[in-house]
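A protein chain is absent from this complex, but the other protein chains hold their places.
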Amino acid sequence: MGVRDTVNRGRIVAIERPDVFLVWVLGAALVVDLLWGLATGGIAFSTLASNVWDGIMRGLVIGLAGIGLSMTYSILNFANFAHGDYITAGAFAGWSVTYLITGFGEYDLGALVLVGPKSNVTGTIIGIGVVSTPLAVLAGLLVAGAATIALALLVDRYVYRPLRDEGGITLLITSIGVAFALRYLIAFVFDSSTRTTAGTTGNPAVRLNFVDGTVRVSSHDVTLVVVSVGLMLGVHYLLQRTKLGKAMRAMADNEDLARVTGIPTERVVRSTWIIGGGLTGFAGFMLVLWKETIRFNDGWLLLLLIFAAVIMGGIGSIYGAIAGGLIIGIVASTSVIWVPSGLTEATAFLVMILVLLFRPEGIFSGRSTA
Amino acid sequence: MSGEPSVTDKFETTPDWQIVAVVMGIIYLAYIVSGFLIGFPLRGQINAIGNLTFYVAVFAMLSLALNLHWGYTGLFNIGVVAFMAIGVYTMAVLVKQPLSQDPTAQIGGLGLPIPVGMAAGVVVATVFGLIVSLPALRLRADYLAIVTIAFSEIMRFTFLETSIKTFTLFGTETGLGGGSGLVFNVPAPIDWLTSALYVRGPYLDFVGWFGTTLGIGNPKAVVDNLVYSIILVLVVVAFYWLLQRIGRSPFGRVLKAIREDEDVARALGKDTDWFKMQSFMVGCGLMGLVGVLWMYDQGAINPNNFRPRLTFYAWIALIIGGAGSNTGSVLGGAIFAALLFQGPVYAKNLVTTAVGSGSAPQTFAGAVAPLGNLDPGPFAYYVLGNINQLQIVFMGVVLIWLMHNRPEGLLGHRSEEAAAVDLTDRPVVSDGGEVDE
Partner (left out) sequence: MSETAESDAAGDAESPSVAGLGGGSPDMAEYPLQVEDLRKQFGGITAVDGVSFEIEAGTMTGLIGPNGAGKSTTFNCITGMYDPDGGTVTFNGEDVTGMDPHDIAQRGLVRTFQIARELSDMTVLENMMLAPKGQRGERLWQSVLPGTRDRVIEQETELVEQVWDALEFFDIDHLASERAGNLSGGQRKLLELARAMLTDPDMLLLDEPFAGVNPTLEARLLEHVHELRKQGYTFLIVEHDMDLIMNNCERVIVMHQGKLLTDGTPEEVRSDEEVIEAYLGGQA
């Protein structure tokens, strides 16, 4: 496949250079427009900074969840459409614990475990926040990771493993089934309403002065930055320094080769789910902590943005996933300068489609992804 | 090879049409019998059959259109719903009455005749198919999947967008309605059709006769529903005819070859990009038509009718029936509609009619807690109350099961030979070159 892809790529660039050119011109025009707006005061520096900050927050979540998707995409060779619902599953598992620890004894047990469905047991009322209840948040985060790992392994064992030798499309279709089952099972158990998980009481914020205004930075923003950067560094260490990491990278590059050279692939696959699932669960918990609401389709709604990030960064590359996540997050958040706010996600999807058309191998790496 | 042939063997040798007939018979019988057992009034019974037929037809159509993309050409389109939406939105904007004529409407239209709107819906869906296919068909299957689903979400966000809720087109104020959607302030399908065919009077007489004969009060809604469903069944027949003709032709043969190995088709001199584009456009046009026929009957459209979920429904239907087989597509559409789409709701209605709706607990916790006291009642009521969610869980499980146990679906493994002539036997050629058909 690799060679043919390269050829197709070559052909696309060769034949459609005018299109590529057009995309660059459009991009340049937007940059010029942005600079012009900033220079003339049409766009406030602080507004732009707020948008970018918001985009970075989104991007960190997307990147964190994207690492897992990227790893399974390259090692198992299929686009896992259930990945978004792993995020949701992790979030609910984690927040269930956070609610339980915070409100134990004071509130109805069932309401706490189910993250306050149809009741006034909300995060705001029971006073959740990284400052007010740091231990409950930490415990929830860890449980989110652990639960998602368990879920990913369970699903792999009973759903994906029997199909290991089938093509990527069979697995993709199967993962759509998993996504459906999981999402609506969560809705069935935890209810389909939107809940508020944290409020300003537990989440103090500061307004930083920036040129012509202020940028709001909350304690949950800071937590998100610390947790995700820490996790990303951890993964980096794992992949670069450990034997397991080397095996995983080898398998991402060429599964057959890895098999021939004797890397026990099922073990590598399991490790992939463990690392990817863990990060995904953390991402789910952090997403909810940051945006302060939870709903059964949170992960699904994020999935396409994660795909966008992963493809942009080059499938199989964890650094690409992180960078892609940040770009997609920032694109979505800053696009409000030009497009109506209802179309910010659409803009991010459009960017993804353009990347797929013009640089399907990702914008950072030149290596084959198939 | 001894003893009685097993059920599977029997199934493998039964002709397709017999399987379809038997399955349809079982479905309808099951609906009718359970309706009687519970004591549905005749009106409800007829209405249930009408609804069932409606969904059997639309899912058969969707499945057939998708089969052209995936079963024949191997194009992994998971943006089906976008083309349905494009079709029906186009129609709505064109046929809705202008504000000058219906000032009470939120959004005006161009007031064009309904057939024009329908045709335009199909054409615009086809054109969007072309636009998407131009760049996308060079992509690998999984990338095409991501592009098409992203496209369908882009379209949904666009329809939701408030800034184009209203706009001016050819000097007439119209729009896409944003989150509140569009209402068809034109006659309902059957009303329009009977007037257009100048049979309004006889039709109303028939409805009256039908009502008095069977003792049904206010029969029009029920009869309209049933008649429209039957019309849709005829459209399914037309879809099937068209797709069989496409499939059983040199054109279909090239599509099949592209699905199997595009490089080979190209090495044999086939311009595969062009074939894929045509296949994609025709399929998208048909999906647009399904959108028109489905949603026009609902009387109103809303962007959130067009969530990716609907695309996956079409996929499940196709996979049940068997990708690659048009007969299988119809069968899959019928089974999906009867068992997975309408079935759980119907079953819920049956059960609630039988045992009453009870007081369902508000939350899962409220449902589970009484289980400790060996009281399954609340849990059962909770299940009934949330059947819509469990139904989708069930669909997901069915999809997983199929991919594990029967990825080729019910009829997908049967070869439908892609040729305009029968290939089963060598033509007996006399010296005159005569060939038996």
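Every chain is named by a letter (A and B) in the order it is written, and numbering of its residues begins at 1.
The working rule: a contact is a pair of C-beta atoms (placed from the backbone, for glycine too) under 8 Å apart; a residue touches a chain by one contact, two chains touch by 3 or more.
Nothing here was measured: the structure is a model prediction, and the numbers come from that model.
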Chain not shown: contacting residue from B:Thr13, B:Asn218 or B:Thr424: B:Thr424
Identified contact with the non-displayed chain, of B:Pro113, B:Gly179 or B:Pro250: B:Pro250
Footprint left on chain B by the chain that the document does not show: 242, 245-246, 249-254, 256-257, 259-261, 263-272, 275, 278, 282, 324, 415, 417-421, 423-424, 426-427, 429, 433, 435
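Criterion: only the chains that are shown with their structure count from here on.
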Chain A-chain B separation of Cα centroids, rounded to whole Å: 33
Contact footprint of chain A on chain B as seen in their complex: 76, 135-136, 138-143, 145-147, 149-151, 153-154, 157-158, 160-163, 263, 312, 315, 319, 362-366, 368-369, 386, 389-393, 395-400, 403-404, 407
Chain B-touching residues of chain A, taken from the complex the two chains share: 4-5, 8, 12, 78-79, 108-111, 113-114, 117-119, 159, 162-163, 166, 168-170, 172-174, 176-185, 187-192, 304, 307-308, 311, 340, 342-343, 345-346, 349-350, 352-353, 356-357, 360, 370
